[in-house]
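For this view, one protein chain was removed and the others were kept in their places.
By written order: A and B. Residues from 1 in each chain.
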Amino acid sequence: MPETVLETQGLTMQFGGVLAVAQVDFRMDARELRCLIGPNGAGKSTFFKCITGLLPPTEGQIFMRGQETTRWPSHHVASLGVGTKTQVPSVMDGLSVFENIWLAARRFLPPRAATRKADETITRLALGPVARSSPGRLAHGERQHVELGMVMAGDPWLVLLDEPAAGMTGGDVERLTEIVEEFARTAAVVVVEHDMQFIRSIARTVTVFHRGAVLLEGHVDAVLADPAVRSVYLGQAA
Amino acid sequence: MRDAGWGRELTGTLVVAACAVGVLPMLVSTYTLTVLIIYGMLGLSLGLVWGFGGILCFGQAAFFGLGAYTYAIAAINFGESTVPMLLAVAVPAGFAAVLGAMLFYGRLTDVYLGVITLVVTLILHRFMNATAGSEYVIGNARLGGFNGIPGFQTLNVPGDPSAYVWGESFYYFSAVCLLLAYLLVSAVLRSSFGRIAVGIRENETRAALMGYDVPARKTVMFAAGAAIAGLAGALFANWAEIVTPRLFSLSQSADIIIWCIVGGLGTRIGPVLGAAGLSYLKFLLGQQDLLHNSVVSGAILVLFVLFLPGGIAPVLANAWRLVTRRRPRSRYRRPRGPRSSLASGDA
Partner (left out) sequence: MDLVLVIVVEVLYAIGALVLISAGLAVIFGMMRVINLAHGEFMMLGGYATITAVDLGVNVFLAMLVLAPAVVGVLGLAVERLVIRHLYGRLIDTMLATWGLSLLFIGIVTMLFGNTTTGISTPIPGFALGDYQVNGYNFFIVLVAAVLLLLMLAVLRSTRSGLIARGTMQHSHMAASLGYNPDRIYMLTFACGSALSGLAGAVLAPLVGLVPTSGGAYIAKAFITVIAGGPALIAGLASSAGVFGLINQIFSFAVSPVVGEVALLVAAVILLRLLPRGITDRLFRESL
């Protein structure tokens, strides 16, 4: 039986009177690739932020590889080997692409090894031509790649990606699909996403969020064919 | 992270510094130069904390004053200067570590940080002004309220309290201190710690998500800046031979900020030159009555924020590059392609 790397029990997040995440029980295994979908305001991103330590949950518990990490500060969670890409691209504009990735590698490696690691990551992501420029000058899709490079450089065993395909063009999404597949070879990957095309291309198991709770969980084809899921999305569209 | 340039930079810095220290006394009296050096060090301290650490401290004067008072009080009690000099570095650093931990672990943002550091400076200013009474004594030292503390032991050769270091030799001593502080700052910024600090300045959330303990690192940075400011304070106490609450004043804090802005934030030499240059300007202006000092510093600050927010150092650096280097500048530039037009389309 594969090891459980991420588990939440009764995770709840309340903002004033609004219940953004309500009693979510969630678990996933090592090297699993899981997509979280759901309409806007379903609580996916809040759930995501609770796991990464960016938001302290109101109630419930989070376990990573059996260790409780509830309300840990995000740097503590990251130090375990959890790589996170936030919804809004979060890079260091005042530094070069190389330095951005080097800093991510340096957290876990001594300086020389970090330099090697950064060079390697840059080659893997084909960021070579822009390695010396600031991410601030790059196109949106490329910025996303830089951030993915920062996640990759830390060699995480749990990868959390919040809307990685947002604002990407067709070619970029293809590259992204490859990167996500590559992550999934060595790590458990959670992807929060809106883009159904992208979900279909990568997903195996999908968890559907609706009004802060898990509506359904299962294989991507079964889930997308489910009438309840359809009505949630159509209701959203209407 | 890449050490190739370090040796060359070290040599360059030493040569330039030696020339400056040797030549400047022919133009300006060493007495004036000494205080310019001290202010340069104070500028450097905020330049490190603000320009590289991204910590907006409106109360750097607090650490400067604390260093000066610590030196004065300790010098009276010990009757020599070595331990007081060390204390003058340690006490502000310790104070900053406690204050910084309180602020950074509370996740206070820029504006609140600015306001709180300002308020802390004001508290010290008020308090020191109110210590005229004879009950305010630390060991043998009376705090003296508005009049400050005069008549303490000034710098001496370690182990020999009667061998004073003053005049010319104090000038050289201060210059060496500044040089060492500058080299130390350079080394720190080249180290991983420095790179990470800059990363934190650029994006705190990202740094935390990489696994770096942001509050702890900011606290260390804050304390390091306070240590340098404390050293500058101790040197100032030796130079002025008196410490007064004016060291904690708002205008002192404002001056330090103006030096950094004018010199150039995010550069090492900018705040040092800004401090020395503007203080010299102030010294010259002090000799005439037509224009009040505040008018000049105020106008400079407003004009720089509006028209040259990057300060002078980057401008000088660019000019220098144009003069010295004729190589094609595109070496580190991305060639212009269809992607960059896409980027501008996004904006």
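Assume a residue touches a chain if its C-beta (ideal position, glycine included) is under 8 Å from a C-beta of that chain, and two chains touch if they have at least 3 such contacts.
Note that the structure is predicted; figures quoted are calculated from it, not measured.
Student: Please identify which of the visible chains the hidden chain touches across the whole complex.
Tutor: B
Student: Please pick, from B:W6, B:Y112 or B:W320, the residue that touches the omitted chain in the full complex.
Tutor: Considering the complete complex, B:Y112 is the one touching the chain left out.
Student: If I consider the whole complex, including the chain that's not displayed, which of B:A237, B:I257, B:V272 or B:A313 touches that chain?
Tutor: For the chain that is not drawn, the touching residue is B:I257.
Student: In the full complex, which of B:I123, B:V137, B:L180 or B:L322 touches the chain missing from this view?
Tutor: B:I123
Student: In terms of residues, what is the contact footprint of the unshown chain on chain B?
Tutor: The list for chain B reads 56, 102-103, 106-108, 110-112, 114-116, 118-120, 122-123, 126-127, 129-130, 250-251, 254, 257-258, 261, 291-303, 305-306, 309.
In this text, only the chains that are shown with their structure count from here on.
Student: Using mean CA coordinates as chain centres, what's the chain A-chain B distance in Å?
Tutor: Distance between chain centres, rounded to whole Å: 41 Å.
Student: Enumerate the contact residues on chain B facing chain A in the complex.
Tutor: My answer: residues 1-2, 192, 195-196, 198-199, 201-203, 205-214, 266, 332-335, 339-340, 342-343, 346.
Student: Under the definition above, what is the set of chain A residues touching chain B in their complex?
Tutor: 52-54, 73-76, 78-79, 84, 86, 90-95, 99-100, 102-104, 106-108, 111, 114-115, 129-130, 132-133, 137-140, 142, 150, 154
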